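Structure record follows, encoded as structure tokens.
Of the protein chains in this complex, all but one are displayed in their positions.
Labels run A and B following the written order; every chain starts at residue 1.
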Amino acid sequence: MGLMEKIFALLEHGPGEHWGVHPDDRKRPAADAPLRVLPLPERLHVPLQQHIGAAARPIVLVGQKVLKGQLLAEAQGATSANIHASTSGTITAIGEITAPHPSGLPCAAITITADGEDRWIDSEPAVDPFSLAPKDTAARIAAAGVVGLGGATFPSALKLGLGLRAKIHTLILNGGECEPYLSCDDRLMRDFAAEIIDGIRIMLHATGAQKAQIGIEDNKPEAIAAMTAAARKFAEISVCPVAARYPMGSEKHLFSALTGQEVPADGRTTDLGVLVHNVGTAWAVHEALRHNRPLVERIVTLNGGAIAFPGNIRVPVGALVEDVLAYASLKEVPARLVMGGPMMGSLLPHTRVPVVKGSSGILALTAAEAAAYDPGPCIRCSSCVRACPVGLLPLEMSAHIAASDLNGAVDLGLKDCIACGCCSFVCPSHIPLVHYFNHAKGELAAQGRTQLRNDAAKRLAAARAERIERDTREKAEAAARRKAERMAQKAAEKAAAEAAAAQEAAGTAAESSEVTT
Amino acid sequence: MIAAILSLSLLGLILGFGLGFAAKKFAVETDARVAELEALMPGTNCGQCGFPGCSGAAAALADGKASPTVCPPGGKALIQALAAKLGVSVDLSGVADEGPKIAAIEEEICIGCCRCLKDCPTDAIVGAAKQIHAVMREACTGCEACVDRCPTGAITMDPVPITLQHWVWPKPLSEGAKAWA
Partner (left out) sequence: MTGFVATAPLASPHAHSGGRVTWVMGKVMLALAPATLYGFWLYGWPAIHLWVITILFSLLGEAFCVRLMGRRAIPVLMDGSAALTGWLLALSLPPWAPWWLGAVGGLFATVIAKQVFGGLGQNLFNPAMVARVALLISFPVPMTQMVAALPLGSVGAPDFVQGLRITLAGMPNYDAVASASLLGHAKTELSRGIDLVQTFASANAPALSFIGARTGSLGETSALLIAAGGIALIFLRIITWHIPVAMLLGIALPALIGHAIDPARYLGAGTHLLSGAAMLGAFFIATDYVTSPNTRLGQLVFAFGCGFLTWVIRTYGGYPEGVAFAVLLMNALTPAIDRLIKPRIYGRDRKGKPMELPEEKA
């Protein structure tokens, strides 16, 4: 950053950090309640796509008996992840279930009817992860179906692989958990600090990074204390408290807070030699390499004003939200049911949707908590501009999108928007800014797909036109050839006839001359 | 008074000439524009627009005889691209885009006459004489050229189902629209 930029920044917002918002965190008392375990539901519906990328391909049949941890579906293609059985039982269906997604559309899922024994599959004894080559570690993580547990659900092995190529010097562990209400990472760090540290050491070994920094927001003193104690023995691992500020848990923002650098707009943190993983991922890596256990359960925060007993709870992947809510008891029918945090989580269409690997929380919010009002006109207060952690102009972008000028919004930086929700959160007119951006991003993607399709159609049409032209040309040529042949034949016949006539005319000499023709 | 009238008239004249000159000077060659527009069109010459092929539609667009919404298979993306090229604005919210559709052949009714096959601009229909034909979903552009050709009415246009991967957030109701309701 040049000097000029520094002066500008100072004039704009004074010294120090400025981006983002400070929502009321509402993490307690849920964060302080001891971890509970969900009683095993009767049926589990395990979706085939719980990650960014292609859906996994099922390798089991209906009626087949499976054990907990058995592979149900294989990763398909480079960006995909394995799916495992979250309990022992029988496969009763390979069909569809409503996805945990605001659209309410279905997704493919494998239904397991539990036998109640919850028996793990026998696996070979784990080897010492520090004796493994980095590639083998990544392969084992991939086999265990580990994906980023922070919400983006990017396959973790792939991310480690990116790291292998880019020469990583630092590993950053994201324990920011900046979303209000959520405390699953907090709970994990308090209860499984040693396991997380072990996972971090394995990742350090696998990436060849020299040091690891664990970024934890300073509103989680217990987690900071637990992690610091667990990391004491290892000089290369340090715990770095960061200011509580939303969206501190955004990869790029945590990176900036810890390193003071910025990730270039078209780059990744790995370009700067830093790999960022969620603390939950470190725990999953520990489970996968030390105990050969694939990712089949996770800690989910249950919170919100409509929940009678908020807290954190271990839930097998595929359990229905309905089951989880029944266990935690609702006080009232919630105004909004959200999977994930209140800032970026998705609204659930109803309660019969499964918990997936990326589900960090289930929030049953009352109307007062959701604080939704009918939108009014933009008063250009620029609160959104000040809140945007990326430095965008939400009011201008949404105005362009409202006028169907998507390209205008792209010129203003729509593609840089991380959908963090800060702008909508502060807007005094309650304008659904993020909704506008979601719409525009989806519409642009759809237009891109249509464009591709149209291009393909154009190629096909051109090929067809060429084929038809070739056909007619060939036909014409063939016709011409035939005509030429016919002509030649006719000429020959004529010649022969003339010759014959001549011969006839010639009379007796004919017999002998015919032999020559 | 006289001076004011004179000076204003003079100003008007100068500006008028200026505008006229600019219009002449910066006028875009029509042919070049038609070619550019045609490059944007699907190029399947399906005829749904009512013009003789995509080039005909492009010429009509350049002449202002057709609106950017002329081409059904092009969808919203094409409308926007055309509008941008023509420098006009269109309100997409009014465009009834029921989403893409593609042709489907009912196997029970198809008699394998090969007529549809010959009319498909993208060769998306496969089949042979006396054998049931089928549409390749990837290649079909939804131009409907085949529908009327089928002697038994076996071809229907079915909407492409919306999946999780293709779902798009609906546009929020504008603040104005809400307040008016």
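General remarks:
To be clear about the criterion, contacts are C-beta pairs under 8 Å (C-beta built on N, C-alpha and C of every residue); 3 or more make two chains touch, one makes a residue touch a chain.
Since the structure is predicted, the reported quantities are computational estimates derived from the model, not experimental observations.
Within the set A:51, A:252, A:277 or A:357, the residue that contacts the chain not displayed is A:252.
Considering the full assembly, A:395 is the residue among A:200, A:227, A:355 or A:395 that touches the omitted chain. The omitted chain makes contact with just one of the residues A:50, A:70, A:153 or A:424: A:424. When the full complex is taken into account, the listed residue touching the unshown chain is A:332, out of A:117, A:332 or A:474.
Which of A:70, A:153, A:351 or A:447 touches the hidden chain is settled by the complete complex: it is A:351.
If you put the missing chain back, the residues of chain B touching it would be 169-170, 172, 179-180. Contact between chain A and the unshown chain involves residues 5, 8-9, 11-13, 21, 23, 102-104, 180, 252, 261-267, 271-273, 322, 325-326, 330-334, 336-338, 342-351, 363-365, 369-373, 376-383, 385-386, 388-393, 395-396, 413, 416, 419, 421, 424-430, 432, 434-435, 438.
Methods note: only the chains that are shown with their structure count from here on.
If you average the Cα atoms of chain A and of chain B, the two centres end up 33 Å apart. Of all residues in chain B, those touching chain A in their complex are 42-45, 73-78, 80, 84, 91-93, 100, 120-124, 138-139, 141, 162-164, 166-172, 174-176, 178-179. Listing the residues of chain A that touch chain B in their complex gives 99, 101, 103, 105-107, 374-378, 401-402, 404, 406-407, 429, 431-432, 435-436, 438-439, 442-443, 445-451, 453-454, 456-458, 460-464, 467.
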